[in-house]
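Take a look at this one; I'll ask things after.
As you look at this complex, bear in mind that one protein chain is not there, while each of the others sits in place.
In this document, chain identifiers A, B and C correspond to the written order of the chains, with residue numbering beginning at 1 in each.
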Amino acid sequence: MTYPNGQLSEEKVFKDPVHRYIHVRDKLIWDLIGTPEFQRLRRIRQLGTTYLTFHGAEHSRFNHSLGVYEIIRRIIDDVFKDREHWDNGERLLCLCAALLHDLGHGPFSHSFEKVFHLDHEDFTRAIILGDTEINKVLRLMGKDFPKKVAEVIAKTYENKLVVSLISSQIDADRMDYLQRDAYFTGVSYGHFDMERILRVMRPREDQVVIKHSGMHAVEDYIMSRYQMYWQVYFHPVSRSAEVILTKILHRAKHLHEENFPFKTQPEHFYSLFKEEINVKDYLKLDESVILYYFQTWMEEEDDILADLCRRFVNRNLFQYVEFNPHLQMQQWMELIQLFKKAGIDPDYYLVLDSSSDLPYDFYRPGEEEERLPIHLLMPSGELRELSRESEIVEAVSGKRRTDHKLYFPQDLIEDVSTRKKVKEQIQEILKKSY
Amino acid sequence: MTYPNGQLSEEKVFKDPVHRYIHVRDKLIWDLIGTPEFQRLRRIRQLGTTYLTFHGAEHSRFNHSLGVYEIIRRIIDDVFKDREHWDNGERLLCLCAALLHDLGHGPFSHSFEKVFHLDHEDFTRAIILGDTEINKVLRLMGKDFPKKVAEVIAKTYENKLVVSLISSQIDADRMDYLQRDAYFTGVSYGHFDMERILRVMRPREDQVVIKHSGMHAVEDYIMSRYQMYWQVYFHPVSRSAEVILTKILHRAKHLHEENFPFKTQPEHFYSLFKEEINVKDYLKLDESVILYYFQTWMEEEDDILADLCRRFVNRNLFQYVEFNPHLQMQQWMELIQLFKKAGIDPDYYLVLDSSSDLPYDFYRPGEEEERLPIHLLMPSGELRELSRESEIVEAVSGKRRTDHKLYFPQDLIEDVSTRKKVKEQIQEILKKSY
Amino acid sequence: MTYPNGQLSEEKVFKDPVHRYIHVRDKLIWDLIGTPEFQRLRRIRQLGTTYLTFHGAEHSRFNHSLGVYEIIRRIIDDVFKDREHWDNGERLLCLCAALLHDLGHGPFSHSFEKVFHLDHEDFTRAIILGDTEINKVLRLMGKDFPKKVAEVIAKTYENKLVVSLISSQIDADRMDYLQRDAYFTGVSYGHFDMERILRVMRPREDQVVIKHSGMHAVEDYIMSRYQMYWQVYFHPVSRSAEVILTKILHRAKHLHEENFPFKTQPEHFYSLFKEEINVKDYLKLDESVILYYFQTWMEEEDDILADLCRRFVNRNLFQYVEFNPHLQMQQWMELIQLFKKAGIDPDYYLVLDSSSDLPYDFYRPGEEEERLPIHLLMPSGELRELSRESEIVEAVSGKRRTDHKLYFPQDLIEDVSTRKKVKEQIQEILKKSY
Partner (left out) sequence: MTYPNGQLSEEKVFKDPVHRYIHVRDKLIWDLIGTPEFQRLRRIRQLGTTYLTFHGAEHSRFNHSLGVYEIIRRIIDDVFKDREHWDNGERLLCLCAALLHDLGHGPFSHSFEKVFHLDHEDFTRAIILGDTEINKVLRLMGKDFPKKVAEVIAKTYENKLVVSLISSQIDADRMDYLQRDAYFTGVSYGHFDMERILRVMRPREDQVVIKHSGMHAVEDYIMSRYQMYWQVYFHPVSRSAEVILTKILHRAKHLHEENFPFKTQPEHFYSLFKEEINVKDYLKLDESVILYYFQTWMEEEDDILADLCRRFVNRNLFQYVEFNPHLQMQQWMELIQLFKKAGIDPDYYLVLDSSSDLPYDFYRPGEEEERLPIHLLMPSGELRELSRESEIVEAVSGKRRTDHKLYFPQDLIEDVSTRKKVKEQIQEILKKSY
């Protein structure tokens, strides 16, 4: 398979704060980056609502996608090329899959997927296979090429080595986002010696493995990941913003179904509400559009919608306490009743949020699915699963960790003036939980 | 002057990639950060269209404003406190002015100001003095306090030492943006030893001066600034995006004045078009709103508006050649005629853009005004202007440097099929200029 | 207690790659740094033989001592000052103890201490209390002051809070060396958010504790420490150099006792050999002096001494295999016999080296002694030992980890030409062990 005018006359580079430069020599890659569908990723933040906690985290999925591409390019061109088990005929396929793996993400993915029962992976596939500029460019490589790219991303492609490059527990996706998210948030976690890890990656028939001598660098990577999850990705303040976002979407849908006379009609949401959105409409969604609606809705007549939108836009978030729904079922019931008595709708203002269970593979918004374990290549040639060799990894893997929080608007509770007793009861329960 | 509940019970910190942490101990500052007017700066990029050239440059003015505040806080608390000439009663005033100095910036400031004859400094003043949350918080310090803050920012405040902290050729504003913009773009310019510069700053009656021993650190800062201007701020690709943005605004205004039947009416622009915008409407503008319009306008019936919007949103920018309007007046005239013959409206598709003259003080979008020169404090106690001591600074200062470029859509020219001769003539002129 | 001319007229700074600047305002500190005993630390490498593995690790104990001082200074001046439990009258005492804690280290401490049965802590005390410039400077603070400094370093000082600042499991010593050793070796481990840790340190009656909110930063520090031990401090190649160094010292002592006619007499070693060295002679030892002897001894008539010195100086080290002395006693015995048959003296050329056991507190050359556990200050005011709160720390603490290696000179074995059978037997045993 070759692409018409396969190589650019001169290599193009993007300045990148994480990898210094992103290098593009293949015209195919250059053309993909230039499509409207790929450029749209500039308008979707990599970390959703996290910028409301870590103000530096304003970077987009466009950045991250380029980064994943660059890591894969280095693995293939600097490490795998000419090694046994590696077929360089898969190179462009890998690069395309790396570049496009997040193509189907919408604005604030996590909340949108939950509320509207979407799956960004379906949209990735649909954009690659549908009537899009991306598809037109990919098809120049051959009629079957778009399908192959989609299969690699969906992990159904027959060459499992290729799949594991793109999706495993130590793939280019994770190596990029850990470093990138650490860079933009400014936290000191997220550093590990990627250059070393790339150098010890080896192709095998059905997966990428890591030379044993690189085990400690991998340990460091695993620990970075652990810290990033609990320090950044699951930060309770970001989750507060997400809780409010989710409730805005619920409220808008509810009002639409009740024929509420919006001043600014939710046109971009119609098909989302019906859960019948097609690719064309989906591609019109981005975070600018969503924020436009939230801002204009701050002036709708519905108090709940207007209030929630103001909270999100002006970052006046909910407070939270630790709250275990299994052990505190009774308080939960009481609080619902007390909120009602106080005139605060618990459907929108009293929200339990549990950070999903942690299996061996740490959870990340939108990445629930299983990924392949990491195998070490021992000096003897034998393969051993990482946690059998590393006591640190063994210590943190396989264990579930759950975090339950109850979110509520402290200011509204404090404003309850007519029913002093109710207010005090609410405050007492919430205090005890702390 | 004291603020009610002046100190937070516990210091708050923001994680910041540039300064590591932003420290807030004063309740006044905390409350200002929480206002909707200040939060709005999250939705305005620090570097306008630069993210289309340097993909990392997606950071907001919110970030920068916190950074300027932090630098001023360090100067005052770590260096100036207890020194002669410094009155710590001005501390909170300085901190407020630092935090709020960019408050009046709108979306894509540079283009908006040019097209609609606005001045972000007017809006900064208006927001500080008007009926806003910011004003309410500031007034708690005393009736006159908002006015003082506005005066410091406007450089009319009587204590010139305070003014020079906020606005001079080596003020906290510049020290923050050089480092921050370098960090987020990922370029290797923009580094200098700020810690050293802060340590050698000294208060004098009417200005901040720099101890002579810190001269080389200041030289390094000046050179960083020089490189950032020509490598980042004046990058021809970002200017191409700005040219298109400007033309979109012109076209939309023109269509509105012609009563064009927009599918998506430019409601947020009405008062801008009339050049009668008030603070309340101004505050509704941010880059999400603008991008929302540009995206919906991609489907308007007007070909020019739709095309320009598509170019901006999908990053399909204009190409450029060096072009000196003074020396190439004739070609300019010819090109206009040729474009007309080719059916490409030169009013929108043939744009001369000159990077403004460079006085001693390097130009930056939206900062044309003069700033104070830098004075060195010699061991003898005497003050000397920097460029008299430093041959490097002398070499780069005072000299004007101009850069003229002509922007045009190469693809449209290549598509001219009916008038082959015209196309060739256009291409020949544009090639010669290169 | 006050020091004559207590404050410098102008703060002095040292440029430091790790902490950016080391700040000195107290004349006492400045004078201590200027003593010959302290300057001698410039001629003793921080990491002994590690520079033969990581070529950047050429930094001296002088650097590290300044770094520890600076960290303590920041804790006291920026965090502890004016807090309950903290008596600022202890400030100078702490700073002196921090600066001088490693004063008694000699050249290649670890090996010298083992061979000559020395303890650098004894020398630290002796230098502080003896007839030295250091003592003269300290006595200006009061007759008892040197004794107090020595007590803090020896951990016998009555104020245990002061002791724990200087020696605990998260003291300034460790925070400096982890970062510094990582910086100079260039490894990517060793990074943690020290600024955050300093901010959450709190004085209690008898120890420094860490606010619970800083737990994750401490976890990161513990993991850095773990990685630095196994990746850098226990690196088998550095241990190979140390093995050779130890054998040189043994051989020289042996030859001296046998009245071997050295061309270059080991004058600096006489009292070491007798194990009767006094402070004055001890202070004449540094790594230049040792390397001078090793170089001249390369030309002694004794083959073993000359060979070992050439190996050390020219970095022609021993090879190694994993070897468990408990399980492989028989091979060990066989190897000794085979070496003898091959004409290679096993006393000098067959060396078992076990990295000492790891208790809860990771072992580091010269720091075998127990240190205080880390206590978290919970929101409730209660103290909890770190490993009870952190599952990561729990996973790595308390566990012993041992690493046994057998060192030998591969080239000598390969050169065994006369007894082919013996050579093969040796090679077979050594291969099997691998």
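Basically, a residue touches a chain if its C-beta (ideal position, glycine included) is under 8 Å from a C-beta of that chain, and two chains touch if they have at least 3 such contacts.
All values reported here derive from a predicted model rather than from experimental measurement.
Novice: Out of C:27, C:59, C:91 or C:199, which touches the unshown chain?
Specialist: Within the whole complex, the residue contacting the unshown chain is C:59.
Novice: In terms of residues, what is the contact footprint of the unshown chain on chain A?
Specialist: Per the touch rule, chain A residues meeting the hidden chain are 13, 20-21, 195-196, 199.
Novice: Since one chain has been left out of the picture, which residues of chain C touch it in the full complex?
Specialist: Chain C touches the chain not shown through residues 14-18, 20, 34-36, 39, 42-43, 51-52, 54-56, 58-60, 62-63, 66, 183-187, 284, 286-289, 291-292, 295, 310, 313-316.
Novice: In the complete complex, which positions of chain B touch the hidden chain?
Specialist: Contact residues on chain B toward the absent chain are 187-189, 191-193, 196, 216-217, 219-220, 223, 226-227, 230-231, 391-392, 394-396, 399.
By definition in this document, only the chains that are shown with their structure count from here on.
Novice: Which integer distance in Å separates the CA centroid of chain A from that of chain B?
Specialist: Each chain's C-alpha centroid was found; their separation is 31 Å.
Novice: Go ahead and note the Å separation of the Cα centroids belonging to chain B and chain C.
Specialist: 52
Novice: Give, as an integer number of Å, the spacing between the C-alpha centres of chain C and chain A.
Specialist: Measuring from centre to centre gives 44 Å for this pair.
Novice: Quick check on chain A: which residues sit in contact with 2+ other chains?
Specialist: Counting only residues that touch two or more other chains, chain A contributes 187.
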